[in-house]
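Left out: one protein chain. Kept in place: all the others.
A, B and C label the chains in the order they appear, each numbered from 1.
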Amino acid sequence: MKPYLTYLSKRLLQFAVVVFVGINIAYVVTHSTPINPVEQTISAATAYGSTSPEAIEMMRRSLSELYGLEGSPWQQYLSFWQRVLVGDFGPSLSAFPTPVSELILRALPWTVGLLLVSTLLTWFLGNLLGGLAGYYRENRVLRAFGVVTAGLHPVPYYVVAFVMLLAFGYLWPILPISGGASMAADRTDVVGFALDVVIHSILPVLSLMAAGIGGWFMGMRSLVSNIVTEDYVTYAELAGVRRGKILRHYVMRNAIGPQVTGLALQLGAIFNGAIITEQVFGYPGIGSLLISAVHAGDYSLVLGITTISILGVSTMVLLIDLLYPLIDPRVEAA
Amino acid sequence: MTLLHPAAASAAAEDDAAIPLLSVDRLKAYYRLKLFGIDREVRAVDDVTFAIGRNEIYGLAGESSSGKSTLIKTIAGAIRPPLAVETGSVCFNFSDGTRDIYRLTPRELGEIRWKRLSYIMQGSMSVLNPVRRIRHSFTDFALPHVPEKGAAFAERIGRHLERLHLERSVLDAYPHELSGGMRQRVAIALATVCGPEFIIADEPTTALDVIVQKGVLAMLRGIQRELGSSVLFVTHDMAVHANLTDRLGIMYAGRLVEEGRTRDLFRQPLHPYTRHLISSLPQIGDDTPKKGLEGSPPNLAAPLSGCRFHPRCPLAIDICRREAPPMVAVAPGRRVACHVVTASPDAVAPAMEEVRP
Amino acid sequence: MNTLKVLRDLFYYNKEFATGLLLVLIVVAVAASSFFSPYPPLDVYVVPPDLPPSWQHPFGTTSRGQDVFWQLTFAIRNTLLFGIVVAVISRVISLCVGLVSGYRGGWVDRVLMSLNDTFVVIPLFPILVLFYFIMRDQMTWGLLALIVALLGWAYDARLIRSIAMSLRTREFTRQAVFSGMGTGRIVWQEHLPFVLPIVFSTTLNNINWSIGIEVTLSVLGFTDINTPTIGGMIYWANQHTALVSGIWWWVAFPIALVVLLFIGLFLLAISMNEYIDPRSRLSRLGGQA
């Protein structure tokens, strides 16, 4: 048990460092601007309509407080942390007076659902096929799959999503290309609504998978082709252990550890991809919310989403790290 | 099945005893490499013939790049490109029939593995799956090859471990939780649990400390005597050969150069290379000056003509540069590949006096 | 070892390298031809708008009255330059962090790697968006490159560190120390040749990555939209709802060209692996198998 505790304390410390550095970056970015963010925000927020001078003055005051521009720098810094820790980012400016936290909570399930489904599917399929491709090197189908994913891999999420949109929105319109569910969906019909949600998620999930699967596939394939030359695999082969068993318990089992670590390291990048994909397909998650918040000049919402993203991703990474010892008994060495 | 007359049956059994368990005949195994358009051929095993009888430990000695590792890979039927067998055969005469290891289907090969032919590899840390408990390794390796299942199988493993003075609790350990010597014992237990007729052991004690090495060797010897298996034992360490093996083959640059009973070979080495290996071995209590051999082993990608030892050989004569010497039986159970020795065995005798003061 | 010979061998015997090189050369040629453009990049309505591809305008014209091909030459040049600038700056950071961390070890290594892992994990995109949100019109091309580079070095620093660490324990390093070589000489003469191929390969991947970021940000309008880039072209096309009105060439050609670049750079990067692998490198030198 003791090695696990050591491991646990290390991971928790790293988690604290990530959150600390991440939130500080957000702080430095928001406080290092050469322009006055209050005036900037007011002019952006009031650009498309007439707002009464009193309302603007009120806005100016609440904004100054919101930006943490009141008091000494040290007080500003502390109050920034306070807001982060309590999760209170004030009211949204674009959807006044709805609190930012409520908007985020509304969008969060969509993003989490999309991320969870697409990431697990991508990781699982990519590793499975990659492992098979590494073990059965002569298989034509797997080889062809390797070429296709290698071609897709370097293309960024946005381009993949955009091409998907073109293909299924204009060339062959069989799937809904926008939104998380139909506008007119009857939410009391649970089965029908669930089906509607699933159908709407197909394109975003597919494009996330298309952009992400190549990395796992190629990573796993090269891992496996290294592992098959390891002595313990050769030895099992010499002992006449069945191939299926070797593949599962000797090859894949040893390759999965690095790939789990890889998942933890890639999570930030996957999250970036999800944000962009959501925007392309108008999916009502965190990503779309963030981008519309930027367009609407909603400072509190942008800051709220940024900090929540940092917290969320690092928490997920921590969870993966904590599960890792289940996969590798040699955790002490980690 | 034919019913045999008792006399005929015993004659067959005698016959059986005469047929060696393993016969390697004129085996050539080369590495063929192609890289950036350059073809290279490395003749790692070049025309090797020998046989191993029942219930004996046959030692194979040689330096790096002598081809001994390739030879045992070939005998174990573990050939992967770029290694390929050019010609020759490897025949096992197991109790249930004779098999040429290169004529078997993968299925048939899988059936004899571990049950009849098992393998102990160098580096016990890397031969055991790091993320699998020892118990599961035993199940993977042995369960398909023994009649016992379930509790009886567990009992068989437990008894086998006890026989080797290992505690049953090692079964629940992961490889990294055991010491180096312990892991090597477990590896030997794993290789012998099915009671194989033939065991290939590739430098199983090279990475171990001296004290542990002796224990592991004794254990290997004990289990071999108990099972009556044959062992092909490979190491570069002549002291290990001297203490463990019954017969010994010396390899140099892809060829077998001398073979005989270990005792005879140490008492009276014939081939100049063997003679050097034995005489240069430092010993506690032996104060004679020892010499190294000039030059270095030939490049197997560009083999020499004639005897491959001739550039380093103190006895080399003209014919050695032109013709490769064949392996010739100079006495019962004694073969040597050297023009000088086979021409006049007497010339060698005086040199023997130098070996032991 | 002469580099030219290595490149020649790679070209002849490595399909990935040859294809990748060809693709990248095509893209570079397009970028280079921007210097011969008959139209200044920022001028609009210099040609009739919305023309489909023809002999006169091979890639058609935009709704803003620009020739797609010539606009594309500027766009890809800026995009490529952006990628290279980011890659060079972030390479300097990751080399320094990776090598120092690997050689020094101890607490220096622990602190640097803790920081490094933080940068690996933190989601970059929201931070870039936040940054744009604050800077708005001050967000220039160069500033963006600097920010992306400052956020994009961590993954490769880890890679370089692991190589540096393994080199440090090699016996030839100790041999070099006892031959009287100083730290600088060991790093530059003994170790750099081992690190360089991987630095080269990560540079190519980093160019890809940063171009991806740039395209995404500009498509959303979160950069200086007046500098012509690939993302900027798509942004303007979206602003004019080009796809709905059937002006597909305004979008298709930029995407096709940038995908060519992605695949080309990626193929070059993976073909480097063969050169990086010390075993194949050694047998190239004619060593024993």
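Definition applied: a contact is a pair of C-beta atoms (placed from the backbone, for glycine too) under 8 Å apart; a residue touches a chain by one contact, two chains touch by 3 or more.
Methods note: contacts and distances are computed from a predicted model.
Taking the options "Light-independent protochlorophyllide reductase subunit B", "ABC transporter ATP-binding protein", "Na(+)/H(+) antiporter subunit A" or "Dihydroorotate dehydrogenase" in turn, only "ABC transporter ATP-binding protein" matches the UniProt protein name of the chain that is not displayed. Set against the missing chain, the residues B:Pro106, B:Gly222, B:Pro314 or B:Gly333 yield one that touches it, B:Gly222.
Among B:Pro20, B:Pro204 or B:Pro297, the one in contact with the hidden chain is B:Pro297. Against the chain not shown here, chain C presents residues 1, 170-172, 174-182, 185, 189-190, 193-194, 278, 281-282, 285-288.
Residues touching the missing chain, restricted to chain B, are 63-64, 165, 179-182, 185, 209-219, 221-222, 236-244, 262-263, 266-267, 273, 276-278, 280-286, 289-294, 296-297, 312 (touch as defined at the top).
Convention: only the chains that are shown with their structure count from here on.
Rounded to whole angstrom, the centroid-to-centroid distance between chain A and chain B, based on C-alpha atoms, equals 56 Å. If you average the CA atoms of chain A and of chain C, the two centres end up 23 Å from each other.
If you check the complex, the residues on chain A that touch chain C are 13-14, 17-18, 21-22, 25-26, 29-30, 33-35, 37, 40, 44, 150-151, 153-159, 162-163, 166, 170, 264-265, 267-269, 271-272, 275-276, 279, 290-291, 294, 299, 302-303, 305-306, 309-310, 313-314, 317. Within the complex formed with chain B, the residues of chain A that make contact are 230-232, 234-242, 245, 249-250, 253-254, 257, 327-330, 333.
The touching residues of chain B, counted against chain A in their complex, run 76, 78, 109-115, 118-119, 121, 123, 126-132, 136, 140-141, 144-145, 174, 176.
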